[in-house]
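Note that one protein chain is taken out, while the other chains of the complex remain in position.
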Amino acid sequence: MSEPQRGEHWYRRGIRTLQFLSIVLMWVFLGGAIIWMVNLVGAARAQGDAITLSVGISLVAVQVYALVASVLTYVFFGLQRGRRGAEE
Amino acid sequence: MPRWGMVIDLDRCTACGACMAACKVENNVQIVPVDESERGRRMHWLRLLTQTQGSYPNTQIRIVPNLCMMCDNPPCTKVCPVHATYLGEDKLVGQIYPRCIGCRYCMAACPYSVKTFNWSHTEPPPGMDAILNPDVSVRPRGVVEKCTFCYHRLQVAKENARAEDRPVRDTDYQPACVENCPADAMVFGNLDDDLSLVAQLSRSARAKRALEHLGTEPKVYFLERRDAQV
Partner (left out) sequence: MRRFEPSCTRDEALFRPTEETSRRFYVAVAVLLAVVLFTACMYVRQLIKGLAVTGMMQPVTWGFYIISFVFFIGISHAGTLISAILRITQAEWRRPITRMAEVITAIVLAIGGLHPIIDLGRPDRLMNVFVFGRLQSPLLWDVASISAYFAASTVYLFLPLIPDVALLRERDKKHRWLYEFLSWGWQGTPQQWKVLHRAINIMMIVVVPIAVSVHTVISYIFAMTLQAGWHSTIFGPYFVVGAIFSGIAALFLVMIAFRSAFGLKAYLKPVHFEQLGKLLLAMSVLWGYFTFCEYLTGFYGGEPAEMRSLLYKISGRYALLFWTMIVCNFVVPVAILSFRKLRTIPGILVSSITVLIGMFLERLIIVVPSLENPRMPFPTHFYLPSPTEISLFAGAVALFLLGFMLFAKFFPIISVWEIQEGRELGIAETEQRLSAYLPDEEVARV
């Protein structure tokens, strides 16, 4: 009686972990994008290129990625919280 | 720091093509097979272009050398995504072959059509590999290249000047095309040195630059023919 329940429990945990990892992956991408943009602004400074354009575009692009990542995270945790509300 | 420029006297130029050949040999520019060449993939860092002016019966045909104008405000360096073409401290537009990703954006941006691309890579014809210049790299396929004002010769001149503890002089080096012109139509040197021939010629009444209205500030001047009708 407890065996299938235990299997079911590990299955659910596995799924939850994968879902959590997908969110983490997205923030990893965001972090990578930020590092990349900062690198490019630094390179522009070293090469004497116009910095304002680099900084401007980095700010806009990073903001968009951050917004998308935040929305996804909000949905993820919002759904988790909402479901716990139903279980209680 | 000298501002290297060139003046080409179109009255003296006979369009013999010695400059084209000299450049090709000096800079290891790929010799493209006939079928590729006929499809428009011939590679020249310096070309002779045929300009037709006026209409029949008052047509004037001019054959004009076309090489990298080494613009002071280069449109090609603005668009390179990886800083492979750049305006160096000698105010020469450089090309970093190992960095070029071959996107060909600089080729589309250059209004003078001076950049050339390695569409493929063929080995030199038999015997021609013996004349490769060891001072210049051989570019792989997939990268853009162009005239560098024989930058390898400038490097030698700089080292000599440093060894002799003096600044680089206006007459210290000449690109291969200038050196080989049999009509002495090409003059090269420091445009900022008022005593140099190139600076004086560049201020002559006959001196004009190609596509000046675009604001690229090219450093190659052409001395108009004295019988020019335009």
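Just so it is clear, A and B label the chains in written order, and each chain counts residues from 1 on its own.
The definition used in the following text is that a contact is a pair of C-beta atoms (placed from the backbone, for glycine too) under 8 Å apart; a residue touches a chain by one contact, two chains touch by 3 or more.
Source: prediction; values computed, not measured.
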> Shown chains touched by the missing chain?
Replying inline: A, B
> In the complete assembly, which of B:W4, B:W45, B:F117 or B:F188 touches the absent chain?
Replying inline: B:F117
>> For a quick check of understanding: of B:C80, B:A199 or B:V220, which residue touches the chain that isn't displayed?
In response: B:C80
> So that we can see where the missing chain sits, which residues of chain B does it touch?
Replying inline: 36, 39-42, 47, 49-52, 66, 75, 78-84, 99-105, 107-109, 111-113, 116-121, 140-144, 210-211, 214, 216
> Can you list where chain A touches the absent chain?
Replying inline: 11, 15-16, 18-19, 33, 36-37, 39-41, 43-44, 47, 49-50, 53-54, 57-58, 60-61, 64-65, 67-68, 71-72, 74-76, 78-83, 85-86
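Just so it is clear, only the chains that are shown with their structure count from here on.
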>> Could you work out how far the Cα centre of chain A sits from that of chain B, in whole Å?
In response: 50
> Okay, in this complex, where on chain A does chain B touch?
Replying inline: 43, 47, 49
>> List the residues on chain B that touch chain A in their complex, please.
In response: 83, 86
